[in-house]
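For this depiction, one protein chain was excluded, whereas all remaining protein chains were kept in their positions.
Naming follows writing order (A, B and C), and every chain is counted from residue 1.
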Amino acid sequence: MHLLWAIPALPLAGFLILFLTEGRLPKPVVSSIGAGSVGLAALLTGYIGWQFVSSDTTEFVSSSWTWMIVGDLDVSFRLWLDELSLVMVGVITGVGFLIHWYATGYMSDEEGYSRFFCYMNLFVFAMLMLVMGDNLLLLFLGWEGVGLCSYLLIGFFHKIPEFGYAARKAFVVTRVGDTFLIIALFLLFHQVSSLNIQDGLLFARENMSEGSTINTIICLLLLGGAVGKSAQVPLQTWLPDAMAGPTPVSALIHAATMVTAGVYLIARMQDFFLLSPTAMLCVAVVGLVTLLIASFTALVQSDIKRVLAYSTMSQIGYMFFALGVGAWSAGLFHLMTHAFFKALLFLASGSVILAMHHEQNMFKMGGLWKKLPVPFIGMLVGSAALVALPLTSGFFSKDAILLKAWKNDSDFSTLFWTVAVIAAFLTSLYTVRMMALTFFGKPQSEMHELKKESLWHPSRIRTVVPFALLAVLSIAGGWLGFEFTGRLFDDKGVHAELHFDPIALLTLGIPFAGVVVGYFLFASDLLDRRILIKNRMSELVSKFWGSGWGFDKAYDTMIVNPFRFIAQTRLNRNDVVDLFFKLIKFLASLFHHILSMFQTGHIRWYAFTMLGGLLLVLLTVVWI
Amino acid sequence: MSVWLFYIAAGVAITTAILAVTRKNASHALIYLVVTLLSIAVIFFLLGAPFAAALEIVIYAGAIVVLFLFVVMMLNLGRSSVARESQWLRPGMWVLPAILSGVLFVVFGFEVLQVENSAKIEGQVVPPKEVGKVLFHEYLLGVELAGVLLLAALVGAFHLGRRYLEERRET
Amino acid sequence: MTTAINIPLEHVFFLALILFLIGAFGVLIRRNIIFMLLSLELMMNACGLAFVAAGARWAEPDGQIMFMFILALAAAEVAVALGLVVQLARRFETLDIDRAEELNG
Partner (left out) sequence: MSLLWLIPLLLVAGVVAWLSERVRTTLPNWISLITFIVATLWVTVVWFSGPDTNGLYANWVQDWIPRFGIDFRFEVDGLSLMLIGLTTFLGVVAVVSSWTETKTRHGFFQFNILWVMAGVVGVFSAFDLFLFFFFWEVMLIPMYFLIAIWGHEDKEYASMKFFLFTQISGLLMLVAIVALVWFNASSSGSLTFNYFELVNADLDSTTAKLLMLGFFIAFITKLPSVPVHTWLPDAHTQAPTAGSVILAGILLKTGAYGIIRFVITLFPDVSQDFCVWGMSLGVVSILYGGYLAYSQTDFKRLVAYSSIAHMGFILVGVYSFNKLGTQGAIITMIAHGFSTAALFMMAGSLQERLHSREMSKMGGLWVRAPRMGAVTMFFVIASVGMPGLGNFIGEFLVLIGAFQKSIVLTVFATIGIVVAAVYGLSLMQRSFQGVPNPNVPKMRDFAFREMSVMVLLMIALVWVGIYPQSLLRMSDTFVSMLEFVS
């Protein structure tokens, strides 16, 4: 008997306690429940993970009660832990705990402290259900649960209508994806007569032929779900707006865990995808397109969190791309390293934002490296990993992806590889730009008066420790990854070998090239940046890129506005169907009025008509 | 002899009926009505329905018309009302009802004449005893219903009258 | 026992018809409610006469029984109607039926 069930149960308990006490607990208690439950779960994960790695079994299973049995449908609350889940659970609880810890300081001045941790714990629980469920319905429970928490946390500052809008947008857009996912579930059930993941995979391996249409449809539907949750083209528009949430939320949900659920889903359903080259190609293309679009967009953003959001999108694009070209292990590896360094980047940016009076515009920062050394170092390390400087974790994972893409024997491998490399170059470019605008150059505006006693102060222990741990993971996480990911899939994992062929050197050199070019463009005074800005052409391009390539606008014009128009103008508020019944009513009252005109109240008139009627009746009788 | 009696009674009934509906003085009209009713009673007798004739006299002429007279006296419809009546009975008002009555007469009469093998009434007397037998056997339900009707009328009349009294007491 | 007359049925019917129409005519031309009621009585009598005549034709008691029902009806009607007349006279201070036209639709 192992304690597998306790991993999700701990955050759930935290959620329940915080929910039922309605925010009446003092802040320290809330912090210890909120962060502590996730911390305990992380410790437990470590323990179980160690047990798992050292045992021979391929999976740990923990059954509890039956959810429902109807006809063929038989689903239970049954947890399943294998290598893939373990990586995910490790990331969720580990990184999750660090972010929770950081948030105890970050959120200390905000209203609704308890509510925040309540939602956060619920999120961790839902995310754990997503990755640990042994059937697709349980996965869907987690899937929707994280969507809900994402909604609640984006709209956490519920007094601001724009944030509410962003939250709803996130929920509805991902729900479009979820619809694909649930239809995929229906179809799978139709085919397999079971929603159990392992049953499904077995079925795929044994009963489906390569390239079968039904399998491709299932895969594409699954991809639709993944695209929604992971903010890939074409359902990516919600992620930048989701930055309305508090920064720890962005770090946990919109960078490290929830948005990678799509990657997890595809990896989990690997056997289906392996049988469908078309679907694999789609995954790769979706990843690449997102990668490019997001990178270009990140290049012209002025909001530091939006830069990171687009960066997240592009990095997940990398993961999709990896899955699409068959680099399963590399994709998952990148998921893990990305969770480390992106969480670090977000947390660091959060500290900067707090220090700047909630100012997120990078053009109003500048020269902060002296004043905010801790966030600066954190940001620096995170950026290094993001641009994949050698020996950081990001380097290993990205390198593995690019290498695999090059070796992939598809018709498009060269093209794919080229695009991916260009995107890597762009990544360094926007990262350098972000660093340059934020930390270097001249200060553009006043900073918050930093009080030593405020809990969120960047040098407080609850800020520094998560930074330090995440920084260590961002650098050393690469080495950790080999151990984990080696056992994930049949593709022999990722190897820590250095290649010295031209391709490898190129991938090695691209980040440096990007950094150097970026330095000249954004940091040094050698180049007059105004040339870039004044140019009319570049203005147009930057406007286009800045708006996220016009997706928002297109959706607004095509879907949102027409729907609003027919719904909110008074066109049909009173329900056209009712007109029919109103017509009946109208006719009835019309006849009523006509008939009541005969009722004059003159008795003699009545008598007269009665006699007249009598006459009519008689005449009828006589002549007919 | 009896036949002539019938036609005489019929003539009296028609004449007095016309007079009754055209009088301006209510009391006079009621007296004419009594005469009509008596003539009809005579006809009933001739037709061999002595019980109906008796009821006609006792209840109609005796009770109902007297009730009318009471009301007329109670409302004090004296000379002034006669003047008002003559004002109301303008000749123009007669035309349409007269035409309608005429047409009805023609149609009805046509109908009556349609009856083939028209039989004569021989004046076979149906005594009260026989009427009673049938009334309380075959028409028992009708008697019950008539009883209910009379009760309802009693309650209704009582109610109408009582409210009148109460309200008058208030003023 | 018989009174030994020999009257055609139609003649009695014609008498009933004439009386009925006189009554109807009275209802139509009078504005005074007392006279209208009086005319109504006349109409009912005419109906009763027709019933009795039809009964006499077959020497059956049904005609007389119908007449008795009409009698009951008339009694009931008169009782309520005269109650109404009294109310009308008190409330409108007139017997003009055209003044009491509140029942219009």
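Simple rule for what comes next: a residue touches a chain if its C-beta (ideal position, glycine included) is under 8 Å from a C-beta of that chain, and two chains touch if they have at least 3 such contacts.
Fair warning: this is a prediction, and the values are worked out from it, not measured in the lab.
Engineer: Taking the whole complex into account, name the chains on display that the unshown chain touches.
Structural biologist: A
Engineer: Taking the entire complex into account, which one of A:Trp80, A:Phe97, A:Phe116 or A:Phe140 touches the absent chain?
Structural biologist: Result: among the candidates, A:Phe140 touches the missing chain.
Engineer: Please pick, from A:Phe189, A:Trp369, A:Tyr555 or A:Trp605, the residue that touches the omitted chain in the full complex.
Structural biologist: A:Phe189
Engineer: Sort through A:Phe60, A:Tyr151, A:Phe346 or A:Phe439 and give me the one touching the missing partner chain.
Structural biologist: Within the whole complex, the residue contacting the unshown chain is A:Tyr151.
Engineer: Looking at A:Arg168, A:Arg460 or A:His602, which makes contact with the chain not pictured?
Structural biologist: Hidden-chain contact among the options goes to A:Arg168.
Engineer: Applying the definition given at the start, please give the residues of chain A touching the unseen chain.
Structural biologist: The missing chain touches chain A at positions 19, 22-23, 65-71, 73, 77, 137, 140-141, 143-145, 148, 151-152, 155, 158-161, 164-165, 167-168, 171-172, 175-176, 178-179, 182-183, 185-187, 189-190, 563, 566-568, 572-573, 575, 577-578, 580-581.
Going forward, only the chains that are shown with their structure count from here on.
Engineer: Averaging over Cα atoms per chain, report the distance between chain A and chain C in Å.
Structural biologist: 93
Engineer: Where the CA atoms of chain A average out and where those of chain B average out, how many Å apart are those spots?
Structural biologist: 97
Engineer: Calculate how many whole Å lie between the centre of chain B and the centre of chain C, each centre taken as the average of the chain's C-alpha atoms.
Structural biologist: Centre separation, chain B to chain C: 5 Å.
Engineer: Two or more other chains touching the same residue: where does that happen in chain B?
Structural biologist: 96-97, 100, 104, 108
Engineer: Give me the residue numbers in chain C that touch at least two other chains, ranges are fine.
Structural biologist: In chain C, 24, 28, 31 touch at least two other chains.
Engineer: List the residues on chain A that touch chain C in their complex, please.
Structural biologist: The contact residues of chain A facing chain C are 595-604, 607-608, 611.
Engineer: Okay, in this complex, where on chain A does chain B touch?
Structural biologist: Residues in contact with chain B: 608, 611-612, 614-615, 618-619, 621-622.
Engineer: Within their complex, state which residues of chain B touch chain A.
Structural biologist: Touching chain A: residues 96-97, 100, 103-104, 107-108, 110-111 of chain B.
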